[in-house]
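Only a single protein chain was left out; the remaining protein chains are all shown in position.
We call the chains A, B and C, going by the order they appear; numbering starts again at 1 in every chain.
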Amino acid sequence: MTLRVLLFASYADVLGAPEIALEVPERATVQDVIASLLARPGGDRLPPRPLVAVNQAYASPATPVMPGDEVAVIPPVAGG
Amino acid sequence: MTLRVLLFASYADVLGAPEIALEVPERATVQDVIASLLARPGGDRLPPRPLVAVNQAYASPATPVMPGDEVAVIPPVAGG
Amino acid sequence: MRTAIVERPLDAAGLLREVSRDANGAALVFVGTVRDVNDGRAVTGIEYSAYQAMAERELAAIVGEAAGRFGTDDIVVEHRIGTLGLGEASVVIAVGHPRRGAAYEASRYVIEQLKQRVPIWKREHYADGTREWVHAGNGAAVDPVGAGETVREVSR
Partner (left out) sequence: MRTAIVERPLDAAGLLREVSRDANGAALVFVGTVRDVNDGRAVTGIEYSAYQAMAERELAAIVGEAAGRFGTDDIVVEHRIGTLGLGEASVVIAVGHPRRGAAYEASRYVIEQLKQRVPIWKREHYADGTREWVHAGNGAAVDPVGAGETVREVSR
């Protein structure tokens, strides 16, 4: 299935876009999303376990993702 | 000798004036000032060991006082 | 560093500007105000008085201590005296610092020391027309026996 994945800040820079369409297996989890991202051009410059949010909430690697979910990869935050 | 003693807030109320002239022995200390104050009308309503400042600094009971010193009796503070 | 005991309304925004410099990443402004209820009684205003010369010295000493201890000269404190209405500011403490942790610590140090050491007193005015000296509970109070006005211990 195809997922829409949001990228921010340094992660958007290294993967070359603020948003990408990612091909993942059916019944995929956050871990599958990460594996798919790391395999893309520039993905070798991501950390091995980046933080991911699903539908605007931090998610664990085991969290399932479905088409239509808002999936975002979150670089270390630096607000304040 | 005669000392000028400043009184504030509730202490000025109970002793009836913001400033009084107090008769104390030569070579008096803060403790003598307190004893003399407690003996005045209204002095029974002061605490037994009120805080005293000499020349605008908190003083101990043993601190000597001299004519010309600015002596003040300090009620519990409540700033802020 | 600047400290003052004043008889005019306090300007928190002005003090904030005073401690803001490009070298500081954090500024903290504490404002103490007159509350409408204290210890269950309806308050209509507070009358602050000071042993002004000593209060100024003591406040300056506290700010000097905070500057040395927490590593910033950007500390400004003003305490107002006179009669204040509800919601009016009695004290403003502004601290600027390169780092936020030290800004919080310096601000807290100043207000706690101020409340313990600076010779300022307050008399609350109540909705029922009475008024009372308020003591912070950290020292000896006037014996209220026979007093037309009483003294209570409170904390804020």
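Assume contacts are C-beta pairs under 8 Å (C-beta built on N, C-alpha and C of every residue); 3 or more make two chains touch, one makes a residue touch a chain.
All figures in this text were calculated on a predicted structure; none of them were measured in a lab.
Every shown chain touched by the omitted chain in the complete complex is listed here: A, C. Within the entire complex, the positions of chain A that touch the omitted partner chain are 6, 8-11, 13-14, 44-51, 53, 56-58, 72, 74-80. Considering the complete assembly, chain C touches the hidden chain via residues 12-13, 16, 20-37, 86-87, 98-100, 103-104, 107-108, 111, 155-156.
As a convention for this text, only the chains that are shown with their structure count from here on.
In whole angstrom, the spacing between the mean C-alpha positions of chain A and chain C is 51.
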